[in-house]
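Please read through the structure below; I'll follow up with questions.
Left out: one protein chain. Kept in place: all the others.
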Amino acid sequence: MVNSYQAVSLKEALEIRATKTVIPYGGGTDLMLEPDENANYLFLAKVPEMKNIVDDSEYIRIGAACTFTDIMESELAPAILKKAVSQIAAPAIRNLGTVGGNICNGSPKADSALIFFATDAKLRLVSSRGERVLPITEFYLGRKNTSLQADELLVEILMKRTGLSNYYYKKVGARNALAISRVSFAAIFTINQGKIANCMTAFGAVSDVIIRRADIDDMFIGKTIDEAKNVKEEYLTAYAQAIVPIRGRISAEYRKAVCMNLLRDFLASNGI
Amino acid sequence: MEKISKSAKKKDHEAKVSGQALYVDDHVMDNMLYGRLLHSTKAKARITDIILPALPEGYLVVDKNDVPGVNRVAIIVHDTPVYAEDTVEYIGEPILMVVGPDFKEVERILHEVVVVYEEQVPVLDMRKSDTAFFKYNYAKGDIDTALAEADRVFIETFQTGYQEQAYLETQGLIAYPHAGRMTVRGSMQCPYYVHGAVAQALGCEGKAVQIIQDVTGGGFGGKEAFPSMLACQTAVAAKKANKPVKVIFDRREDMEFTSKRHPSICTYKVAIKNGEITGMDIEVLFNSGAYTTLSAVVLQRGLICANGVYRVDNLRVAGRAVKTNTVPCGAYRGFGAPQTFFAVEMAMAHIAKELGMDSLELKEKYIVKQGDVTSTSGKYHFHVPLPEMIQRIDELTDYRTKRKLYQNQTGRYRKGIGMSLFYHGCGFTGSGERDIIKAVAKIRKNADDTVEVLTSNADIGQGLKTTFCKIVADTLGISYDQVFIDNPDTDRVPDSGPTVASRSLMTVGGLLRRAAEKLKKEWRPGEEQVIEEHFVEPDFVIPFNLEEFRGDAYPTYSWSVNAIEVEVDTLTATTEILGAWGIFDVGVPVDMNIILGQMQGGFLQGIGYASMEQMDYNDKGRIRNNSFSDYIIPTAVDVPNLVTEILNNPYTHGPYGAKGAGELPLVGAAPAYLEAMENALGTNLNKVPFTQEDAMSILQEANKR
Partner (left out) sequence: MIEFILNGHPVTSLAKANARLLDVLRAEFSLTGVKCGCKEGECGACSVILDGRLVNSCMVAMGHIAGSTIMTIEGYRETERFAALDKAYAAVSAVQCGFCIPGMILASECILAKNPNPAEAEIREGISGNLCRCTGYNAIVQAIQSAAKEGQGLW
C-alpha cells in the first residue's frame, strides 16, 4: 500500500495517526461516497482493540470499528442500539458501516450516534499522547465538525450497563430500507420506587447537531407519574421551542410535527 | 390455462443469472476511447464562448462543428440538436464531448472546460409557457348544451409529477468506425430509430451504419428515443477520433439529464343533471421540456384516455404539450395514460362523494361495453371484462365492505382502500403502425432445421426472446430449443418496428405467428428457407384520422382493475401498503411467468409513482433528486407480495389471443393508491406523488379544525 495504511494493532494505528496525515477509515460507507483520489487512508477494520464488544463493572464498551452487523449479532449490545442500527440502510451497508465512522462523520442524521446521545454515552479517544473520555454531547462542535484531534482515534464507545431497557425509538425515512433519516427520535425512561429516575431523549436529523436537552428532560426527574402529568405541557412547550428544524428538502413543518408527535407518544407510552 | 401460457425457461436466463451476459459497459475494445459529455449548467442561455484547456496527445473535444451530416436528432420533429449550437434550452443540454484513452483524464479535462454563458430568463412553470409544441382537440356530442343544462358543474384540477425510469443499467453506447462504416452498439429499445438518427447525423447512407442492441438492463421507455441522441453524439465522436468511443452515463447524470414522464395538469369540468353525468369538458396540459421529442404522441395517448373507461356521450378534450426550459420529457411505460387516468379516476371519486355515493357505485353506472363508441368516435370492438374483474377484486379484498368501514377513523393508525378501473390502448396510436412503422418480420430456417427469429424488437427484460421463440416453436410444432434469437443487429434483421407502445408481442408476435404458419406449410427439411411477413391492419379497424382526431385510436384495449389497501400512521404520516391487488386482461398470456412478472413490475412502478417517487427542480431549473438516495423507488420491504391475476379474454387478431401487456400494469396504480389515502384521511386529494409531507399537511389541517 502506498501512502495508505492497514493497521493491525491499536499501537500501530496510533503511531501512524501521530506521524502521518491520514483519514481514519472504519467501513468506508461515508468516505467512499465522494472518494478523494489523493487521500491517505488509515484502514482500521483489522485493529482488534477497536472490534471488541465487552462489559466491565461500569460500562458496555463498544469498539469503534464494530460494524452495525457486529452490534446486531452481539449479546451484550443494548436493545435500543440494536434496534436503531438494524434500520440503517440495508444489510450490505450494515456489514461495512461502523459506529466509529457514524459518530466521527459528524452528521446529525447518524442513526447510531442518536442512541449514544440519548443514552449519555461516552467516547474514549486515544492518541499516542494519552487518552480522554468525554460525553458524546461534548464531542460535536457543529454540523460535520467534531473535536477529534488530528492524532486521535475514537477507540471505544462506553454505554451504561443498566437502565436502558425501557426505550422508545422511531426512525422516519422516505421508505423502509435504504433510507436516510428525515426525523429520528430515541428515548429512555426508568422509574425507581415510584419516582422517575431517568428521562433521556434525543432528536436526530432535524438540526445541525443531534438535539439533546437534558435540562428539559430533568423536569421529570424525581417526580411520580401523576406529578409528571402536571409538568407535561411545560415540558412539551420547552421542546417546541428547542426544536427548530433547519431548512432542507423536507419541510421544517413536517419534521417539527413528527418530533412533537413522537415525543407525546413517548410520554403517553409511559403513562404521562 | 392455455397451452401457450405454460411457462418456458427464459432464453436469456442462464447468461444473466451467471453474470455472463454482456451489457454495453462490459465490452472493451482495442484502442477504445472514453467519452464524457459536457452538459449545460444553465436552463436558458446564449453560449458566447467555450474556452478549452490544453489537450494532451490523444484527447479531443467534439462539438457541433464536428457533425458531418445534420446537427439534428431524428425524432419525429427534428428539433433536438446533436450538439448545442448557439443557445442552450435546459440544464443538461449536451454542448460537447471530451474523448480520450484514460477516463479520469477525460473527466479532469471536462472540468477545466469553461463555457461562457449569457443567461436569459428560463420558463420553468408549464402554466407560464408561451410555446405550445403540440395542440389537439376533439369532441363528440354536444358538451356546451350539456354544461348549460346541468344542475351542477363539477370542476377540479389534478396534477401529476415527473417519474424517472430508474432502469438499473444507465444509458450507454459504444460507437466504432470500421471499413467506411459506423457501428453503434449498446443499451436501447429501438435499433432502427438509432439507425436513422445516426445516418442523418453522419450524413451517410443507411447501409453505412450498423446498429446492434446489447443486453439491456431495463428501458421502460427511457431508452426509446434518448439513445438516438447519445448515439449521434458518440458516432460523431468516433468518426472524428477514428477509434471506438464508449460513453456510459453515471447515475447522477442519467437521473438529471435524460428523458422522463411528462408532468401534467388536467382540469375536468363535468356536467351533472338529475344525478347523472351528462358530459365532460377536459383540458390537459403536459410539460414537454425544452424539445419536442415524443411529446406529440404522448399527448395524443393521454387525450384519448381522458374520459377513462366511462361512456361519456358529450365530450370535449383539449390538450397542449408546452415548452419549458427543463429536460425534454419522453416515453415512460404508460406514455400519457397514467396522467389522465389518474385525473379521471379521482374526478369520478370526487363526483361520487358530492352525489352521496361510493365511487365504485358511481363508476359502475358508466363503464363502457362492447359496441360502445370510444372517446374518439371509434368502437370498443371486443368484450370489456371490467364487471367480472371488479367482482373478483371485491372477492379478494372485501373492497366494498372496507370502504364503508374505513370512513371516519380517529385512531393513530388509519386504514384505507381504493380501486381504479383502466385500460391501455394496444399498439401504436392511430394509423402509425400502418402508415409509419410498416413492420416486417422474418424467420430463417437453417439447413440443420434450427429456426432463427429475425426482428428488430429489443428484449429489455420483458422476455421477448422467450415469447417470440415460443410462438414460432409452438406454431411450427418443433422444440423450443430448436428456435433461437440473437440481439438485433440492423445488418441482419428487418425493421419490425420499435419496442414501444405494448406492440411487440401483439403485432410483431402476430407477424411471427403468420410466418411460422407459412413455414410449417412449406417446410423442407435440410434446406435453408426464409419467410418474411408484413404488417396488415386488421380489417375491422375504423381508420384513425389525426387531423380530426377521430376513429379507432387502437384496434383493441387491455383492461385492468387495481385495488390498494394502506395504513397511515398519523404520528409520522408514513404509509404502509397492506395489500395491492391487480387483475389484468392481456388477451392470453404467451408465457404466464413472464406476464405475471410484467404485471408485478409495472404495478410496483405505478405504486412508486403515486407515493414516493418525487422529483422536482429548483428555481434555476435544476433537478435536485439526482441519485438513488434522493429519488426514492420501492425496495423489497416497502411492499407486500403483490397479488396479480390474469383474466383471459382472447383477442381475435393477436397471436394465441395475446394483446398489449407491457404498459397496462403501471397505468392505474396511482388512482387506486390515492383513493385509498382519501379513505384513510377522510378528505379529497388531487395530486401524485402524494408523499409523507403531503399526508402530514392534511392531518395537521384536520387537527386544527
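Per-chain numbering from 1; labels A and B assigned in written order.
Definition applied: a contact is a pair of C-beta atoms (placed from the backbone, for glycine too) under 8 Å apart; a residue touches a chain by one contact, two chains touch by 3 or more.
Keep in mind that this is a model prediction, so the values were computed, not measured.
When the whole complex is considered, the residue among B:V215, B:C469, B:V500 or B:I531 that touches the unshown chain is B:V215.
Across B:I95, B:I633 or B:A658, the single residue that touches the chain missing here is B:I633. Take chain B: the residues that touch the chain left off the picture are 7, 9-10, 12-23, 25-26, 165-170, 215-220, 250-251, 460-463, 466, 591, 593-594, 596-597, 600-605, 627-629, 633, 635-637, 639, 641-642, 644.
Even with one chain removed from view, chain A keeps its contact list with that chain: residues 1-6, 25, 27-29, 31-33, 35-37, 39, 41, 43, 45-46, 69, 89-93, 95-96, 176-178.
FYI, only the chains that are shown with their structure count from here on.
Against chain A, in their complex, chain B makes its touches with residues 104, 412, 570-574, 612, 624, 628-630, 632, 634-638, 692-693, 696-697, 700. For chain A in complex with chain B, the residues that touch the partner chain are 37, 90, 170, 172, 174-180, 182-183, 249-251, 253-254, 257-258, 261-262, 265.
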